[in-house]
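I have a structure I would like to understand better, so I am pasting it below and will then ask my questions one at a time.
A protein chain is absent from this complex, but the other protein chains hold their places.
Each chain carries a letter (A, B and C) given by its place in the written order, and its residues are counted from 1.
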Amino acid sequence: MNRIKIPIILVNFKTYAEATGKNAVRLSKTAEEVSQETGVNISVAPQLADLKSVCDTVSIPVFAQHIDPILPGSSTGHVLLESVKEAGAIGTLINHSERRLKLSAIEAIITRTRDANMISVVCTNNAAVSEATAALKPDIVSLEPPELIGTGIPVSKSRPEVVTETVALVRHVNPCVVTLCGAGITKGEDVAAALKLGTKGVLVASGIVKAKDPRKVFMEFAEAVLSTE
Amino acid sequence: MNRIKIPIILVNFKTYAEATGKNAVRLSKTAEEVSQETGVNISVAPQLADLKSVCDTVSIPVFAQHIDPILPGSSTGHVLLESVKEAGAIGTLINHSERRLKLSAIEAIITRTRDANMISVVCTNNAAVSEATAALKPDIVSLEPPELIGTGIPVSKSRPEVVTETVALVRHVNPCVVTLCGAGITKGEDVAAALKLGTKGVLVASGIVKAKDPRKVFMEFAEAVLSTE
Amino acid sequence: MNRIKIPIILVNFKTYAEATGKNAVRLSKTAEEVSQETGVNISVAPQLADLKSVCDTVSIPVFAQHIDPILPGSSTGHVLLESVKEAGAIGTLINHSERRLKLSAIEAIITRTRDANMISVVCTNNAAVSEATAALKPDIVSLEPPELIGTGIPVSKSRPEVVTETVALVRHVNPCVVTLCGAGITKGEDVAAALKLGTKGVLVASGIVKAKDPRKVFMEFAEAVLSTE
Partner (left out) sequence: MNRIKIPIILVNFKTYAEATGKNAVRLSKTAEEVSQETGVNISVAPQLADLKSVCDTVSIPVFAQHIDPILPGSSTGHVLLESVKEAGAIGTLINHSERRLKLSAIEAIITRTRDANMISVVCTNNAAVSEATAALKPDIVSLEPPELIGTGIPVSKSRPEVVTETVALVRHVNPCVVTLCGAGITKGEDVAAALKLGTKGVLVASGIVKAKDPRKVFMEFAEAVLSTE
């Protein structure tokens, strides 16, 4: 996993109005500015229809939010790896809690991303699922207890033992797999807590996208990363 | 339905390699050229990651291949109407045989497109489903018997009675709904046959995308349209 | 639709513990007793694993909660019409809000039930979907606004205009299709209100299954039916 710099702050734009279309490009620029100022890796995952605009505008790493386990062909309305790669994405989220996938599909997508030299970020809901996922050799496992998503209750502070267990299990199965955590991350101290628990960064959405001043929150997150190094 | 010119030749790019990324833009330009030369409405439905590039390049109508029945918010990996509209799409395919949807989702998506002044093209698999769909008041119903898709056996010639029945049922339920047909359309005579059966055009994919010379097939289709007027 | 006596009180056992296994058989017996005492048609829809026990025990009509659009063959873990018919079910719920189906599946299942001389009860979420469903010629359409299910706020009293509109639309599309309504039905007056709005009965679940004294509620419902005749 030397294809991406860690620690990483990965921002999922979901389908928020504040991160759709022109707003997606603007928010990505803010991410890029803070990343360049601080040297911290900030990456973004915009919607598919915004992927190319964002990739054409910024130089930070851009991820898709989802791809399907398909090859080029007859799959109307599905997401082809080649389409997001040509648009400029360097990787993709897989199995987000809002887009859960079948086990066989997760395995197939991880294999496809590996063959295409793209980065796979598989979201998981607990320690056991994280351990199983690690066996599939993705680049990154991101633990996100679904019940905390969007709550402002940070997983890194409310469930530290689950994060610690996940980090240990993933490392045991495959030391090359990086662990992130997400859900409820809104403050710099949540990011710092996540790193202290052994993760290599956070997956965040509303904490940035819905913030009154996203730049300020980006800075706070980046400083938290720098302070723990 | 005076928001789109009929008859229409609507090309579904699916996830074909020949219609992904740069290829999608090039094929769309060919469609535009033939449309401008002949005056026949040719529209395209590229993949999501290519939607904005295509919309930014050509002036013919561009459709999404799918949208989800969601509002802006927390729907990672799903397709938001607002994202495809801002990218430049004027409408969307719904319920393609490769992306079948729940009945309640189809109704919700049609309502969303209507509220957003976008054009809804609902794909159906037989006459009964077409009749039910027409009751939901989409702009367009496109009959595509799944067993004929990609076969080169044109629905308009092998199943004329199903097309005729569909046109009649849809018209009876709601005279404002336009009927197209698709599946197996590869020649100008297939297009002419479709129009003679009462449809207002065709939904085509491999017949164009996989053709050795797409421009030639586009011309043949356009001439078939002109010859039946 | 002279295969089933109307008005009908149709009880969906869902997967409630109070209506699983032996409890399902006992609740069905109570339904049968009240039905025999009052002459009102009370029918039950237990879980699949309880279907045969219930059918073997009571003589009232028994419905499945779901079947899949499949033919006999290789469909592990799916529900075959022939299996529920041989177990003794006379019909099936289709497209319940907790088990929404694709439009093409709904049409295929209705066709299968018709061919097997079984009764199809398609659940719908609003008037537009009910109208579309009626075009597919099921025996029964049951309107259940999902936001009211399990609330105790009866659709027949809180949304009378939606019920009236649904009854009118369904009748207009196909006068042979019977309309029921459900969601929030807990009292006799809710049943009476439903019948006065033009429905031919109710689909009820927690109102009966979760009642302290289901027999008492059954009696109240039956008397409401008798009082409106």
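FYI, a contact is a pair of C-beta atoms (placed from the backbone, for glycine too) under 8 Å apart; a residue touches a chain by one contact, two chains touch by 3 or more.
Only a predicted model underlies this, so the values are computations on that prediction, with no experimental measurement involved.
Trainee: Report, in label order, the displayed chains that the undisplayed chain touches.
Mentor: A, C
Trainee: For the full complex, which residue in A:Asp50, A:Asp68, A:Glu86 or A:Glu131 touches the chain that was left out?
Mentor: Within the whole complex, the residue contacting the unshown chain is A:Glu131.
Trainee: Give the residue, chosen from C:His96, C:Arg159 or C:Lys200, that touches the chain omitted from the document.
Mentor: Residue touching the absent chain, from the options given: C:His96.
Trainee: Going by the contact rule already stated, which one of C:Ile6, C:Ala87, C:Ile153 or C:Ala211 would touch the omitted chain in the full complex?
Mentor: In the complete complex, the chain left out is touched by residue C:Ala87.
Trainee: Using the touch rule from the top, list residues of chain A that touch the missing partner.
Mentor: Residues 95, 100-107, 111, 125-126, 128-129, 131-137, 173 of chain A touch the chain absent from view.
Trainee: List the chain C residues touching the unshown chain?
Mentor: Considering the whole complex, chain C reaches the absent chain at 12, 14-17, 20-22, 47-53, 64-66, 70, 72-80, 82-84, 86-87, 93, 96-99, 149-150, 205-206.
The rule we apply is simple: only the chains that are shown with their structure count from here on.
Trainee: If you fit chain B onto chain C using only Cα atoms, how far does it have to rotate, to the nearest 5°?
Mentor: 180
Trainee: Starting from the Cα centroid of chain C, hunt down the chain whose centroid lies farthest away.
Mentor: Result for max centroid distance from chain C is chain A.
Trainee: Once you find the CA centre of chain B and the CA centre of chain C, what distance in Å lies between them?
Mentor: That pair's centroid distance is 37 Å.
Trainee: Compute the distance, rounded to whole Å, between the mean C-alpha positions of chain A and chain C.
Mentor: So the centre of chain A lies 44 Å away from the centre of chain C.
Trainee: Return the residues of chain B touching two or more other chains; collapse runs of consecutive numbers into ranges.
Mentor: Residues of chain B never touch two or more of the other chains.
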